[in-house]
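A protein chain is absent from this complex, but the other protein chains hold their places.
Letters A and B mark the chains in the order given here, with residues in each chain numbered from 1 onward.
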Amino acid sequence: MSASASVNLSTRIRKRVSGGNRIALLLLRRWDARIAIMIVSLLTLSGVAPETLVGPLQTATTATADALLPPSGTHLFGTDDLGRDLLNLTVHGARISLVVGALSAAITLVIGGGIGMIAGYRGGRVDALLMRVADTFLILPTFVLALILAPILRELIGDQTEIFGIRTTLLTIVAVIGFTSWSSTARIVRSQTLSLRERTFVERARLVGLSPMRIIARHIFPNIRTVLVANGIVVIAGSILTESTLSFIGLGDPFQPSWGTILGNAQSAAAPSLGAWWFIAAPGCAILITVVACTIIGNAIDELLDRDVRVQR
Amino acid sequence: MKARRWLLGRLGGAIATILMVLLLNFVLFRLMPGSPDRALARNPRVSAAAMEAARVRWGLDKPIFPDQLIAYVGATLKGDFGYSVKYGGREVTSVIGEKIGPTLLIVGLGEIIALAAGIALGAWTGWRRGRFGDRVGTLGALILYSMPYFWLGMLLITLFATTLGWLPTSGISTPGGPGGIEGAIDLLRHAALPIATIALGLIGQYAILLRSSVAESLREGYVLTARAKGLRDERILRGHILPNALLPTVTLAALNAGYVIGGALTVEIVFSWPGLGLLTQEALQSRDYPILQGVFLLLSVSVVMANLLADLLYSRLDPRVRHGAAR
Partner (left out) sequence: MSTAAGADHVRQLPAGADAASPLLEISGLRVSFTLSDGRRLTAVDGINLSVAPSEAVGLAGESGSGKSTVVGAIMGLLAPNGRIDAGNIRYRGLDLVAKGAPLRRTRWREIAVVFQGSLVALNPVIKVRDQVAEAIELRLGESAEVAQEKAKHLLHDVGIPEKRLNAYPHQLSGGQRQRAMLAVALSCSPAVLIGDEPTTALDVIVQAQILELLDRMRQEYGLGLILITHDLAVIADMCDRVAIMYAGRIVESGSVKEIFSAPRHPYTQALLGAAPDARAGRRTIKVLEGHPPDLSALPPGCHFAPRCPLADARCREEDPPTIEYADRVTLACHRYSLGDGKPPTPIDAPYPTLELGKR
């Protein structure tokens, strides 16, 4: 009896440990996911060490080239209206776009995951109220809400300080995106939690008398981790899109330009009507490639998880 | 009976959402440093009378809760959204009212085109799922879906307006242009690219939603029956799969409308199209919060209404909901 129980336990642990790894391995078998992962890794690399790749960020004063040069041997991606090299700007933009995207996604996951787990586990009125709020955020034009919130937040905390080398203008964007885009994560996590709550191991933990917080932390969270990762990657894609749109409108930081900020500059410089396509192409393609790659990875994990569940049934 | 209760539930949900938006708007308003009239005071063009009217309207001499909240909700429900800072204290409703038409034109037409094309693309890729055409079509839809609207617009301007010179780069009409029918043609020429941008941006979403819904339907038993009946593929798709697959797609699309509208607003900025999007950007630059809140409230209510409409449509079209069977 005790022997079989321990065998049971060890296979369960092995299963849990290998679950995430197995998904990762399966992921690498798909060619589309492989390409997407490669792209994201390259982008992350340029986001981590832009200086070693293209030198320090060029500013209006350090730019040496002529304005609006089309792509050439010396300026692979051309130059902008101030004579800055667009390759330099785009690579440096990767850092800002990715950091803001990842931080916003992290906040989104914390809020959405937390609310989802509490709503799913507690059920009843708490669940009904939280999901009412989540549905509201799901429906609302949260982008417009973010537009209003960002400047208000900035007036409240001022925009001259830096935290961890990130200017507060960007941090307000992070906070605003996190605050406005958690609802779909909450919905997904809640439905997972609901089904986990009925499983025997959670019931057993409840009978043993573990506190709800401990049950959520020890039994629920480990089981929704992979779902959270899949959702997180899609959320990063969405955050990068939202960030670029906010920055394009002018809520970004001119001293730490993201891809959206560069495109905003292109718009102010009337690049489209000047025919300066390279000014638009480089940062835009960077956004597009990142978002497509993240979406492909997220969808692939989702499909694998789906198949896993189906096989188990 | 069950169906009616379901509808009443939806209606209640919509009302609750709108009340929540009002509360959110109120809190945002009070979040701003200083009292709400500070923004008005910054603008020298605002008359003393308008200032006084604002103070009375907001009940600034009374406590925030509940008096100011009640005053705010009451005023808003009466259609009084406050006064614009930038437009010299004009009523927000009248400023926004002027801008609705142009926005409705491009978003509406773009939406219709996108629905038609997105449904066609989604049905086709879903039907051919796993095959080459599906892979290409789905990747295309994903790329369109992942493009920021404003970027798509900039690309279209560069190509069709600047390089090829087929269409004007921006604005809603040629200054001092003709009127009558020629004026209408001029308007359409200006609207063509913004509409195309919104349509292209939306197609991806509709196509992706419908594709998965069609691909799922293909596994259903009734499709096997339809095949066994010897029906042509086109008939199976149109007569059997689409009636089932379209309904959830419409609902999901309505749920996504709020997200879409935000992106569509940026299209107006790119094309200098004088609608709500351009108004929003101007308001943002001059910190004209009443306008921003008005736009947010208007769009929120529209989106809630769109969802209610989609639910009503669903309940009319799906016999299972109509007769109160489980969904």
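Annotations for the structure displayed:
Following the convention adopted for this analysis, a contact is a pair of C-beta atoms (placed from the backbone, for glycine too) under 8 Å apart; a residue touches a chain by one contact, two chains touch by 3 or more.
Keep in mind the model is a prediction, meaning the values are calculated, not measured.
Interchain touches from the omitted chain, evaluated on the whole complex, reach B.
Among B:Leu231, B:Leu252 or B:Leu313, only B:Leu231 touches the chain left out of the display.
Think of the hidden chain as still there; on chain B it touches residues 130, 220-222, 224-231, 235, 239-240, 243-244, 247, 317-320, 323, 325.
Note that only the chains that are shown with their structure count from here on.
Spacing of chain A relative to chain B, judged by their CA centroids, is 24 angstrom.
Contact residues on chain A toward chain B in their complex (touch as defined above): 132-133, 135-136, 138-145, 147-149, 151-152, 155-156, 237, 241, 244-245, 248-251, 260, 263, 266-267, 271-277, 280, 284, 287-288, 291-292, 295-296.
Considering their complex, residues 13, 16-17, 20-21, 24, 28, 31-33, 142-143, 145-151, 154-155, 157-158, 161-163, 169-170, 255, 257-259, 261-263, 265-266, 269-270, 280-281, 284-285, 287, 289, 292-293, 295-296, 299-300, 303-304, 307 of chain B touch chain A.
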